[in-house]
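What follows is a set of notes on a single structure, which appears directly below.
Shown here is a partial selection of chains from the complex, left in place.
Going by the order they are written in, the chains are A and B; count residues from 1 in each one.
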């Protein structure tokens, strides 16, 4: 686990210094970093383009910004920390600003006076600085010099898509936002995990097409949805938004709007077996880009995998969300869970027994000890006899392997191994699998 | 709350002295009191009329009744308390009755020796007195003088209906029994609340037709059902029996026979938000007139709203259920809950987003603070941002506002306010509402 943990943390470290936003060069540099590692197609959506109910904003490129005393001492400097400048601040030519006016443009956290908050003003046509409250309290002068060099003009919003085709119809969407500047957990951790998951899947045969989306939050997801509303979005069978995967909290799955989509059941299963304190949260229309994927007109089966939950941890959206807050071992465990989820997504299926009348004779097929009286359990091939009996008993063409795992109280991997052993001796064959998406949709319709 | 509480208590006080029964002048005087305050149509159903499996009994009009010692001292006098005379006692010409015989006609409560019990013998052709056990224990004479002047003969059963027409199809039934003599909680409290609810609704635009029924228990409800079996009864979308609304117990909703009719969900929602100790009870075929409305051939979606529950409080059906037992503040809280329920009944609806693909841009419509990073909560218009997001997310034409309130964990009023704000800017429009009654019926059929 150390190697992958270190690799994931290295991605975070490499990307941390870049000043990303929902548009601009910082975002492009970030996506290019990803594109150097996995096959990524970059898309540019011009300023002013209508995307669903929204419009692509102007492109923002900050170059310098500071507050100085009238005697020239630096109070706050964007060059020292990306969070110092409120995102989408317009240019302010160097000038003296009375403290009374300046104060309206300063943001701090009185309750955590050492930290710089993260603030944005994408659609506000304003400017501002973020600074530790302790620094703000020390600003006793009647006026300060202020300067912001930032370009805010026509350009484009950039996002990247990595498409790994599969042999069957249907797509799995993995989405990570890529717009946060110098925040390690939210969301370089999710971006790094998505990148490595894509790399891992790229090297394996795939049943489903996996689509990895690296895009600015909200407006990037909306741009992708607008471009794919009748295509990819409609083909999504399962989806995950990844965020906050590097801290030490237990894993959390925020369910899709449907609450019981197959992906909800799959992730719940994996998390239950991964650790007893992992958590499931109901859907709510707040948080990350699951908000957009789960808007009522799309209602995609997309939830959000996190450790600490959006907005609820003290480091959230502050300078404390740094490279020390995310740790290789947490990233590695998140990644391992993602791979297990991917295994379930890829390898869950509905099987049918070729020998459904009475139990098959296992001894003859080398699947059972010849001496009677030996109970269940024991495991030479990654599964116990009891798991094998469950698989054979439920292989009626109506239960998925995940159903079996849930009923047997076994991890998916054990059930899959037992099923593979039974298939190897001809006891199981693939059943006509129900279309998950359609099944789920009609269940939802009934509940509505 | 004091003003409505006092008004409700004043109704109880005005009606308390009247000797009501399931027929007779006391019942008519009571209904006339109601008719002076809301538009009430009085119905007379003649003695002998077949109503479903029953028959309207003779009309009973008691005038005087007493037990005296042979020396003329009063032991029990109907003039002192209406409960002293067993209801539907036939006339007994003044005569001397040996104590051994008289005892068969006396009812008391040994375990609560100060109270007069309430007894009826509608179909028994008998007579009797109710008295404190302490008085009964003092009756040491070998014989007493007994006299009952009561008329029991052809007449009619009277009930009153107040109909407040609405603009849509479908009726809401509010039913209060009106037959109990000098019992304040059971059921003058219910009658008073029904009266004031009708008054409140009469002054407002109404979606549904509201039908208020003031009728003697059991036989009155049966008479109404018999007269309306193919009409009004079949049109009832929601219904409530009101009783015991003046005491200090938490509110209790006894569910309809269907257990999950829309009215059950609506009242459960209101009670949950009104106070944490309010209670839900399953349906049972005992209690008040919900027994009749929920008989299997009607199966109307009618439950019963109470504070203390039928038959379970020590004052129940005794002289302790008096004007001190019901209090203005309890009546006022019951009434407030009823108004909230009426609001849900009237204003629940299914809405559809006009902007279902992705989230709508709220800032542009003045529904969102322009500076990013501000969380949910806060409320200038009676709802928080989070409530608005829930409403927009669930506005898929399949969720009612009540569904949204339940899922958002918010009171209906907040969800309604958010929906109104979204409608005002064109983000929501009414969806073709499902027919609640039919939806519910088919759900029940499936369960059956």
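Basically, contacts are C-beta pairs under 8 Å (C-beta built on N, C-alpha and C of every residue); 3 or more make two chains touch, one makes a residue touch a chain.
Not measured: the values here are computed from a predicted model.
Asks: Of the full homomeric complex, 2 copies appear; what's the total?
Replies: Whole-complex copy count, per this file: 3.
To be clear about the criterion, only the chains that are shown with their structure count from here on.
Asks: Indicate the whole-number Å distance between the mean C-alpha point of chain A and the mean C-alpha point of chain B.
Replies: Those two chain centres are 53 Å apart.
Asks: Using the touch definition up top, name the residues of chain B that touch chain A in the complex.
Replies: So the residues of chain B in touch with chain A come to 353, 355-361, 363, 370-373, 375-376, 386, 389-390, 392-396, 398-399.
Asks: With touch defined as at the start, can you tell me which chain A residues reach chain B in the complex?
Replies: Going by the criterion above, the answer is residues 51-54, 87, 117-124, 218, 221-222, 225-226, 229, 257, 284-286, 291-292, 294-299, 311, 317, 445, 448.
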